[in-house]
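First comes the structure, then the notes that go with it.
For this view, one protein chain was removed and the others were kept in their places.
Chain lettering (A, B and C) follows the sequence in which the chains are written, and residue indices restart at 1 in each chain.
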Amino acid sequence: MITVGIYGASGYTGQELLKVLVRHPETKVVALTSRKYKGIPIADIYPIFKGLTDDTFIDASPEDVAGLCDAVFLAVPHGEAMEVAPFFLKAGKKVIDLSADYRLRNVDIYEEWYKEHTSAELISEAVYGLPELYRDDIENARLVANPGCYPTGAILGLAPVVKENCIDSSSIIVDAKSGVSGAGRELSIGSLFCEVNEGFKAYKICTHRHTPEIEQELSLLAGSEINVSFVPHLIPVNRGILSTIYGTLRKNMTASDLIAFYKTFYKDEIFVRVYEEGTYPNISSVKGSNYCDIGLTLDDRTGRVVIITAIDNLMKGAAGQAVQNMNLMFGLPEEMGLKFVSLFP
Amino acid sequence: MITVGIYGASGYTGQELLKVLVRHPETKVVALTSRKYKGIPIADIYPIFKGLTDDTFIDASPEDVAGLCDAVFLAVPHGEAMEVAPFFLKAGKKVIDLSADYRLRNVDIYEEWYKEHTSAELISEAVYGLPELYRDDIENARLVANPGCYPTGAILGLAPVVKENCIDSSSIIVDAKSGVSGAGRELSIGSLFCEVNEGFKAYKICTHRHTPEIEQELSLLAGSEINVSFVPHLIPVNRGILSTIYGTLRKNMTASDLIAFYKTFYKDEIFVRVYEEGTYPNISSVKGSNYCDIGLTLDDRTGRVVIITAIDNLMKGAAGQAVQNMNLMFGLPEEMGLKFVSLFP
Amino acid sequence: MITVGIYGASGYTGQELLKVLVRHPETKVVALTSRKYKGIPIADIYPIFKGLTDDTFIDASPEDVAGLCDAVFLAVPHGEAMEVAPFFLKAGKKVIDLSADYRLRNVDIYEEWYKEHTSAELISEAVYGLPELYRDDIENARLVANPGCYPTGAILGLAPVVKENCIDSSSIIVDAKSGVSGAGRELSIGSLFCEVNEGFKAYKICTHRHTPEIEQELSLLAGSEINVSFVPHLIPVNRGILSTIYGTLRKNMTASDLIAFYKTFYKDEIFVRVYEEGTYPNISSVKGSNYCDIGLTLDDRTGRVVIITAIDNLMKGAAGQAVQNMNLMFGLPEEMGLKFVSLFP
Partner (left out) sequence: MITVGIYGASGYTGQELLKVLVRHPETKVVALTSRKYKGIPIADIYPIFKGLTDDTFIDASPEDVAGLCDAVFLAVPHGEAMEVAPFFLKAGKKVIDLSADYRLRNVDIYEEWYKEHTSAELISEAVYGLPELYRDDIENARLVANPGCYPTGAILGLAPVVKENCIDSSSIIVDAKSGVSGAGRELSIGSLFCEVNEGFKAYKICTHRHTPEIEQELSLLAGSEINVSFVPHLIPVNRGILSTIYGTLRKNMTASDLIAFYKTFYKDEIFVRVYEEGTYPNISSVKGSNYCDIGLTLDDRTGRVVIITAIDNLMKGAAGQAVQNMNLMFGLPEEMGLKFVSLFP
């Protein structure tokens, strides 16, 4: 059994991790930290855990947590993760960081979009935790930077065409739509039920912090710098991200060629499902699962490829992918504990 | 491995059963019937199954299905189940009927509320599939009548106080609220998104067919005839039933006494969770799980007990309970394949 | 033109009042106060007002506001209203208080359920602003206590049978369900989208502060003290309250008699719609309107009357009723500026 800790366990991502880990056959959760809910059983905060765990939130130092476990998931906000990751690594623990702190390889870009980095020396060591692209590196990593939710859907949707140079690299637009759990459990007027329900809006238009993360990975795949227009929107649902991605085709391919190409590209990927021609994903088909569903077509009239991807932002976009990474880091089957079917309807 | 068939697999209950059974460690689904979708892969109708099963709907006779499997789940509407159950039983198969056809022990009451019964001879043999009340009988049953969704929540909420004669048996009111999946996947204007969303209404007020089922079980528990006022409502959510139950207390008990009594009554039940004083269930805490959550209090000013129960209508109210019954019928651990945590948020 | 002020205009009720008043043919809004948003145009906080009003929130003293207007709507929380109402009255202004401060005629009961009252001397003068019951008094009132949202639906549903002594006064249960705007725009985890959406729960079971308000009015109608069991629930919709009301019939009446009686009782009421036998209200039919819709039936098997009422909690349950009261206080047609049709779907 792998003993694991969740550092910052009281948010939606933290409880989602716990949900996965309590049923994982090879893990034992030994520490759930939360300053806010210190001493309170997690089942009091999240009644879904009644009867499943008596675990209580603790407010322990990184050192104390490190003393308890083999692996630590950091589910704290960016800025806090980089403060504690060094302790865990120094103690010889494997770290899966769900914040943005080690995702950007260029510290200047991190500091431009986020804030000053206090453990930049670890960036070069961190592996970007998208198993479909970096499986081998993840297996050997001590520190995995779990991808952002939006980047997961955008990069998996674009990787094949960008890597093979099928589309004009200056033509990429990612129009993404996310469920509200992506905003976390923080109090803000914009997250109140009545503000969100029966509404729909774009936000942080072309200024969202996931932009440089998407660009970094696409640029690496292409071997040249790529900028994208990234516009996120808020859907009045709890979970799910649908990304509608546009790019101008450079090669002579049909929709059917493109789909065949995607099926080949992802043929060994258990968590990527490429749809048949004329069918497209719906976030309801991945809700609660670790899948990334992909559908695509070609707009013959304009020469654009349109790629649609759907993920559950809390699963493949956060906790599920984090456990997928943990499985790889510990030599377990990649899908262990992650074979969830969507809770449709 | 138990080979199982789902007879009438194309509705919400059918696909929910499949969802549970494909991950159940001791079952193998060998037949999914649907007249409507004959020959079509279930993953084409419900994309959640992509990558999990290549199963295709068949339109097979009961005899053919019987030839394939050890157990059959009937997920057809009432009236159809009683036509096919005799064939499965004759062929020596175990049957879990999710329709209403064998729930009412008095055929006259069945015929008053439903329609003429064509296999009434089986009624006396059928066991009402509420494991918390009839576990031993279920273990030995050939034919289990899986309870209705509303009755499950109402009966589990009332069983302790009714059995111990704690409340006035003429005072019981069940004000229940259900998610929309309870109406199935049939086409009707009333089930359209725009008709339901941002709405809330009562329906079939004191005339819903689950009324005699609730009354039958409460009467058996009390040892005397009980009538209840049962008013169902439609909540604009996919899943869940919250039942708010009222009854006038006859004994000198506090809220705390009542809760202690419920905890004792259900102390060995893995799927019943009794809440602490002052806390009450929310359907979101049981979504996707097989739990029945119960909270209760006493209205000192009027002398009424108020009991709140929450279930997922498709799980403990249908497919989950059906698999719980199957486990019992085949001597498997009751919770096998059913340890789902709610998909909150 | 009547000049009006909204004291505490930044919440959902405040903006709803403004929405009604900016289109009212005989009112001119001259003051919108908000400490929090002082100096900010209301259209910046609520973009629905773009192009309709340039009004800016002010943080003015009651005296200053009184100097500007003929009538003041108090849309501040209870406790604050009783601090400022005396100033407005002293200045000769008419006051419609949407808080609970002057609703309860017995100051002891107010202080038991709320807090110490600081202007109790005004309680005896205040008129309970339910026009269907107190029209004449409202016309002559200086201070109107606008009813609570739940009490409006409960009292209008029960008034006929309670006044005529048709039901057993000890048998009344009000099982009410409200949209989320009833909780206001305050920040709390329980009001976050992900906590409410796909959920349903009861809250403040038999302890909600609207209980004594309902009981007061029913007791006055009956001429004897009535206690009720009142259980509110939260529906994942923005607006609307559906109340399902139970009482044991004492008279020999059919459902049809009861409906005829209700139609007669409310025959002159423009904002009460009594439904035909076998049809019942849905909150979606009153959304955005000032109607209270009522449907009822008799449960022959238990002898209970079941009454269903639907209102929009922000309209007939708050702002709409407040303007209805203002119309009466100023001798205007009662329905002026209030003829809204529900925004279905």
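The criterion applied here is as follows: contacts are C-beta pairs under 8 Å (C-beta built on N, C-alpha and C of every residue); 3 or more make two chains touch, one makes a residue touch a chain.
Worth saying up front: this structure is predicted, and the values here are computed from it rather than measured.
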Sole contact to the chain not displayed, among A:Glu116, A:Asp136, A:Glu186 or A:Asp299: A:Asp299
Option touching the unshown chain, where A:Pro281, A:Gly320 or A:Gly337 are the choices: A:Pro281
Residue in contact with the excluded chain [from C:Lys93, C:Lys177 or C:Arg239]: C:Arg239
Contact with the hidden chain (one of C:Ile40, C:Leu187 or C:Leu343): C:Leu343
Absent chain, residues of chain C that touch it: 12, 15, 19, 22-23, 46-52, 181, 198, 238-239, 270, 273, 275, 279, 281-282, 285, 287-289, 291, 293, 339, 341-345
Interface with the undisplayed chain - residues on chain B: 12, 180-181, 185, 187-189, 191-198, 236-238
Hidden partner interface residues of chain A, rising order: 170, 173, 175, 177, 194-195, 197-203, 205-206, 211, 227-229, 231, 233, 235-240, 242, 244, 246, 280-284, 287, 297, 299-302, 304, 306, 308, 310, 345
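Operating definition for what follows: only the chains that are shown with their structure count from here on.
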Whole-Å gap between the CA centroids of chain B and chain C: 39
Inter-chain centre distance, chain A versus chain B - centres from mean C-alpha coordinates, in Å: 36
Distance between chain centroids, defined by C-alpha means - chain A, chain C (Å): 46
For chain B, residues that touch 2 or more chains besides their own: 198, 238-239, 281-282, 287, 345
